[in-house]
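Submitted below is the structure of interest, expressed as structure tokens.
With one protein chain withheld, the remaining protein chains of the complex are depicted in position.
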Amino acid sequence: MPTPNVAGFSTLRARAYLFRLPLFTRAVLAAIGLFWILGVQVWWDVRAWGALVPDKLGFATLYRLNTFPFIHLNVFHALMNALALTPLLERFESEYGTLTSLALFFGPLTTLPAFMYVAVEKWILRADTAVMGASMWVFVLLGMEAIRTYKANPYLVVGTHHIPTWTTPIALLLCVAALVPSSSFLGHLAGLLVGYICGLGYLKFLAPPERVLRWVEGKLNLLGRLPHYVSVDQKTYGRFGVLPSSGSPPPTSVALPLYPYPVPEHQAQPSRESFCEEHLGTAAGQDAKITSALQLRRDPRILKLPPYLSLLFVVVGAVWLFLLPLDQYSRRTYISENALLPGQVHTYFGGSDQNVFRAYKHEVNALAGKSNVEINNSLEPIVKGLGLKTARQNFTYHAAGRTYAGENLYAILQAPRGDATEAIVLVAAWENVKHELNRNGIPLALTLARYFKRWSLWSKDIILLLTPDSIAGPQAWVDAYHDAHDPSRVASLPLKSGLLQGAIAIDYAQEGRFESLHIVYDGVNGQLPNLDLINSVVSIARGQMGIDVALQEMWRHSDDYKDRLRTMLRGMLKQGLGLASGPHSSFIPYHVDAVTLRPFGEGWQDEMALGRVVEGSFRSLNNLLEHLHQSFFFYLLMHRERFVSIGTYLPSAMLVAANFTIMAIALWVKSGHSEGGGQATADSKTVTPANHAAERDLSLPLGVVTLCQVLSVIPLYLFNHVPESALTPLFITFALLNTLLPPVLSHLLATKTTFTLAQYDLVQCFSLLLLGMFLSSLATLNFSLALIIGLLAAPLSFVRPFSPSPTSGLKRIACAVLLNAVSPTAVLLAGALYWRLDVRSVLRDAAVAWHVTGTYSPVVVWCVWWPAWLAGQLIVLARPAPASASARRSNGAWAGDDGKVKGE
Amino acid sequence: MRQLFSLIFLSLLSLSVSSVHPSSSSSDYHEQLVLRPLPLSALLASFNFRSNTTFSEFEARNFRLFPRSLAQILQHAGTRELHLRFSLGRWDAESWGARPWDGAREGGTGVELWAWLEADTDEEADHKWLILTNALSGLFCASLNFIDATRTTRPVMSFQPEGDHPNSTVTNMHLLYGVLPHEVVCTENLTPFLKLLPCKGKAGIATLLDGHKLFDASWQSMAIDIRPICPSGGECVLQIEQTIDMVLDIERSKRPRDNPIPRPPPGHELPCDTSKPYHSHDTCFPADYKANQDWSLSQVFGKTIKGTCPLMDPTNPPVCLQIPDSRTVYISDGVVEKKNPDRNSRCFDIPPTADFEMVVTPPSDDDAAQTSPGAVGVLQPETPLLYAERSFTGHGQERGGVQTILRNPSPDREVEFVYMETLPWFMRIYLHTMEARIAGHNAAHNASLIQQVSYRPALDRARGTQLEVRMRVPAASTVFLTYDFEKSILRYTEYPPDANRGFDVAAAVITILNSNADKDAAGGRSAVYTLRTTSLLCSLPTPDFSMPYNVIIFTSTAIALAFGGMFNIIVRRFVAADEGPEVGLGALTGRLKGRLNGLLERLRRRTGNK
């Protein structure tokens, strides 16, 4: 029964839709565009001229009442409003005709809400807020639509609770007021009210009388002259013509201009069925007041909506991301933990400490190139001489066929008068992530330790940690400190102190003086330190020392949109990869806030300046009474003093995740329909037509999805456990298998089983449901990873099986190839090429991260993304069996079940 | 209460008559200051004040040396023996060696109080304990009154009475022990402490005591011990002993008070190791261990000793200095220096009115040559019997573990001791997870480590956990004692204002038992050495404190939804969708619509007429 079916978004259809827009709608859109372009130039402020400002509203300026809907704040505002307005307005016009719309929208429908708004704003609120934008119209139209829907089916049944459908715009109103900044709640409300009134038909008397319109049309022969003109007569059969509720078969001639989208017959199919079902079902006379979710479910429009809805979600989710750097969406950073008092203390580090620093630097340089143990042997007496308690720790990690071993040296400066309850950590790795010798960092750390020893004000112990490398060493030490280590590989710590309250790592590998400071803050698996820590370091460095601060390797940052965006995206990429970016990274998973300070650039700041920054930060941490808990843990930094908090950015990831869920639900409903319909046609008495939901054959689809998930363990294990040399060949072979596997599987499915379209729908439904579920849980743990995977997997929610037809073979191949382009392997390869890395090193780093720091990104890629992709590929290559077979098959299944029952 | 008094009175009377020769010499007053330089430029100063009062005088309420305020409290609360400790900081056993007084005169961080009360029943003892803590908190300006039932325990093995108690009273004496780890000891505790002294800190060694120095010390402990002493053949006396031990950082306390900030010294004053090849005017490898070996009383304490307390018994010298004889010490004239035969300490007799000043010179180079750097010219600290270090294991706010590392340094003799923990009730410990293992040995050796456990589990909101473990550590070995616990979440009203700081856990008390002596009368064995671990900070899971109303609303809504749904389904009857009357909002709006229509009709008619 099913015929070619590409429910995905096709540009062709979109173009067709645009071309079929009626006249007035076009005019309005054109006007909006025009005014926006006008707004671009500077010497005449359109917004000031056209906006609806209550106080400026005099007799001479009444034009504002009609101009404000066309004028918008910025391009996004205009775009969104246009997007929302077009379908609504188009429907309105195609129903009432162009002239009427013209009259109404330049008359009451604009002025009434405007007057309402002005009245309330001016005389009740005594405020004077300018409003502009077509959103007021949107709400007018929504109100009317809502009333209409309410007349058709009054209730939406959720649980056992009947929600009147006319309330839906109110929900939207609230959402908009809550989510969109600087949106005028009052204006929208006014629009909505007018919409309701109009929808209830109390404004009919305002509409121009029909015969006048006819007369005008006749005289001017508008129909002939104007293209896309909607005549007064066309509205006589309104778009209710196709509603199943009124029993008449849909007149195709009307379906074309009035449907938002042309209806391929295969999609009209369910509607027809549902509606003929209604004939044999509720012969008692279908009442318009029937209230049920099933009722809504039968509405063909509802069935056709989801792909577009989920597409909208993906688009909005992506666009949202690009809105974030704007001033309206991001916020200035501020320090919410008052105890920190950054930069409030004098820092005395310097003077003769520089002599000491030079001496230690000589010592360190002498040790360059020596073995780890030799280095510790000669550093330990120095630290002991400062009066600190020292200890060592061995560790050995095996990853990707290599061994990462070493020995940590650490020392505890016991707080005078203090008790071993809390501690701060000062980390200096012998070599940084780029494997450069930390030639200035180590001596600086030693000098600082000696300097700190002289102070009596420390309320917390200070732990000096010297590690051989930047990743494994700190990880081993932190694990052992919290007894989360594997004793066979990592030795326990002989010496411990209290709770770690914070850690600061010094990575000063460059020779000579520096210009400004680079703060590295990403933790393992995308966890971030408390924003207060970063803020206080920034304010100490800039406010007190006058050292500039950079984030995410943005050496130059002119605080404009482009740089903000780039900073944010880099941050998100780092977060998504979830690798350790410095010695501090390993601390963060244990709820120890930490950052790495890395000087860069050629400037006049010397080591003592960095030392004073560290001193200031330690003094701030020392002030802490409670563990840092006030400020944000989920944020995106886009400038040293600008950030977006979770409330603002999470929706984008959630929208992307939600699109999968929506498609899953839609497919579920759809599978129920087609099958129920099929059986209803086949033998309509055995099954109960009212509910198809129970008649699905779930076992096979579930089996397929489970198979995909189980298979996914194989690549995860292989890529994490083969030696480094074997990684590249393994990757190549796996990529080849990856392309070959789906065809083979689908061939098996097609030959061995009789998979119907409905069952393919179910396969896709389940895999999408799982994907959406994983991603939405992941979004709370690692936002960026969830968003990246979600966007890469977005195509999966739009693929549909092709049905056997002469042309479908090519389409299928093309689609499969396209889908292969977004397969995990392909994306990995592309990324490696783009950043000019070789695949081998990428895979090795992943394996090392997996074994050492416990990065779970590989799990997400192989066990969440890959199975979903596999299922999608299967869908594309599907050869569904005819539905009649399915009916028999499913009956057979139940028969089999009965057989079991009898067997007992 | 009254018959209680009479009871005490009787018992005391019996004591006094039992003693034959009332000797007046026992009601005298000693005070002594012992100074002992420690490695890493630290200085241990331990002040000791001791005075006796015969019971007859005590009963007759004529207190010569015994502080009246305290005496009244003791009588009121029926206290037979009292020990009170205010402590701050930690004793660094690795570098400073054994503790002063074998740890008998110190407490864990915060305030510690234990006393033997005379009472017939536990309830009576609790009541007296309440009286005692409240009175003492008033006397010492410390929040001792917060020692409530959840912070009070009754140790079984750890503490033995120090005084001599007649068997008649031992039977109904109750030991209660309370500790406040979060209490911050400060000057307001020192002032009342000095007020108890006969000379009130106006004369004698007490003149050196001043808040700034005392509370800038790296470690300090104030102790008050009151116990009855019955010398053989003498009248029983009530002895009060006040002790202050502090470890000063010489370098820090030598800083002038007007400028305490440790600015880096000018380059040329920096002690450098000139042997380094790269040594030059701007490059200096520090040689800190040489510094700060020379000091004087006025430098360290900011003042000199103003004569001696006239009440003090003149036979024993008020000031002693434990330092090798090789070091030369200059003293103000009129003071007599008496060197001990052991060549390691010397004492000073001070004329009653003269000021006493003492200057210790830096060690000569041959000293520096023969001793290890960092410990030049000071006595080698004697190694303690046991090193103990306690820390938390695990992370997260759900559960954790406690790990105590006990190291026995002596090569030949094993140490037997009682390890006592008093834990708050919201740390639910799992005793079955407690295990002791020797580092580097197999499980076979671990069996005999723990010999006896006395455990009183916590009751929620009623009492804390009390755990006493008698165990042994073999010679030259390290033992790990570990157990798991679970952090319970409290009601939001039970959290302190700084909930996210965490909750302090009192120090563990380790009492090393006298190995060769057999059990004495009291059934316990005398302690030879006591040490305390550092206290811990335990962070509990916290609810959102701003949420009460929201939570009540949300939960109630959820329950209402569920209940409403089921209720609807149960009570309503089914009809076909097109049957039955129209109900709900639809009907309402319908009626409303009708009304409005009528209204509009009338309006329109009126407009039509016009």
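Descriptive notes on the structure:
A and B label the chains in the order they appear, each numbered from 1.
Operating definition for what follows: contacts are C-beta pairs under 8 Å (C-beta built on N, C-alpha and C of every residue); 3 or more make two chains touch, one makes a residue touch a chain.
Definition applied: contacts and distances are computed from a predicted model.
Going by its UniProt record, the hidden chain of the complex is named "PIG-U-domain-containing protein" among "PIG-U-domain-containing protein", "glutathione transferase", "Ribosomal RNA-processing protein 42" or "tRNA (Adenine(58)-N(1))-methyltransferase catalytic subunit TRMT61A".
The chain not displayed here makes contact, within the full complex, with A, B. Interface note for the absent chain: among B:Arg257, B:His281, B:Arg573 or B:Arg606, the touching residue is B:Arg573.
The chain not shown here is touched by just one of B:Arg50, B:His76 or B:Arg399, and that residue is B:Arg399. Remark: the omitted chain is touched by one listed residue; of A:Pro54, A:Gly133, A:Pro474 or A:Pro589 this is A:Pro589. The omitted chain makes contact with just one of the residues A:Leu781, A:Ile813, A:Ala832 or A:Val859: A:Leu781. Only one of B:Pro457, B:Pro496 or B:Gly590 touches the absent chain when the whole complex is considered: B:Pro457. Residues of subunit A in touch with the missing chain: 159-160, 281-282, 284, 290-295, 527-528, 589, 591, 627, 629, 633-634, 661, 664-665, 668, 688-691, 693-695, 769, 773-774, 776-778, 780-781, 894, 897-898, 900-901, 903-904.
Take subunit B: the residues that touch the chain left off the picture are 395-399, 425, 428, 430-432, 453, 455, 457-461, 488-493, 541-544, 547-548, 551-552, 554-555, 558-559, 561-563, 565-570, 572-578, 580-581, 583.
Convention: only the chains that are shown with their structure count from here on.
The centroid of the Cα atoms in subunit A and the matching centroid in subunit B are 53 Å apart.
Across the complex, subunit A meets subunit B through its residues 154-155, 159-162, 164, 200, 202, 205, 282, 284-285, 287, 289-292, 348-356, 358-360, 362-363, 385-387, 389, 414, 416-422, 450-451, 454-456, 482-484, 494-499, 590-591, 625-627, 629.
Every residue of subunit B that touches subunit A in the complex is listed here, in rising order: 40, 88-90, 92, 94, 109, 215-219, 249, 251-252, 261-267, 269-270, 276, 278-279, 282-286, 288-289, 373-374, 389, 391-396, 401, 403, 405, 498-502, 504, 534-537, 539, 561, 564-565, 568-569, 576-578, 582, 584-586, 593, 596, 600, 604.
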